[in-house]
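A short write-up of the structure that comes next.
Omission of a single protein chain aside, the complex is shown with its protein chains in their original locations.
On to chain A.
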């Protein structure tokens, strides 16, 4: 099952290696990983998308990450109401005679054209990874020259649905 995990870490050298090394050592499969500064000084936030077999493995992943001394907080936000975003840069062959057609069909994805040359156009597309997948499939027949994706970053929405039974902790 695919899980989205956010991790707050103390921002010092080696911390990325610590976290990814741990996942490798314990045989977890990382689908994507993003890292960057957070709102607090010296604290970085990582967002992982990982594929885990079952609940037991997931619990291990979270506990092993939490055990790292440079790791401050680990959250599995998959079940929460969240905003997931990824950015892709897609360089596509686009001769002048096809360009209008291409721009028209990709329009619903609201990509931005951030670079062009005589025969090539570079789209920037932002959104849920599924949307980016769909965009890529749509544009593929025209000939993708180069494709680069940032991986997923995510944040939890301010308002969460409140259907969680209040006493579930006591079960």
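Just so it is clear, contacts are C-beta pairs under 8 Å (C-beta built on N, C-alpha and C of every residue); 3 or more make two chains touch, one makes a residue touch a chain; residues count from 1.
FYI, contacts and distances are computed from a predicted model.
Novice: Out of "ABC transporter ATP-binding protein", "NADH-ubiquinone oxidoreductase (Complex I) subunit 5", "Acetolactate synthase" or "Sulfur carrier protein", flag the one the UniProt entry gives for the chain missing from this complex.
Specialist: Going by UniProt, the chain not displayed is called "Acetolactate synthase".
Novice: From the list A:22, A:98, A:120 or A:147, which touches the chain that is not on show?
Specialist: A:22
Novice: Thinking of the whole complex, not just what is shown, which of A:63, A:110, A:128 or A:157 touches the missing chain?
Specialist: Result: among the candidates, A:63 touches the missing chain.
Novice: Pick out the residues on chain A that sit against the missing chain.
Specialist: Listed in rising order, the touching residues are 9-10, 13-14, 17-18, 21-22, 25, 56, 59-60, 63-64, 66-72.
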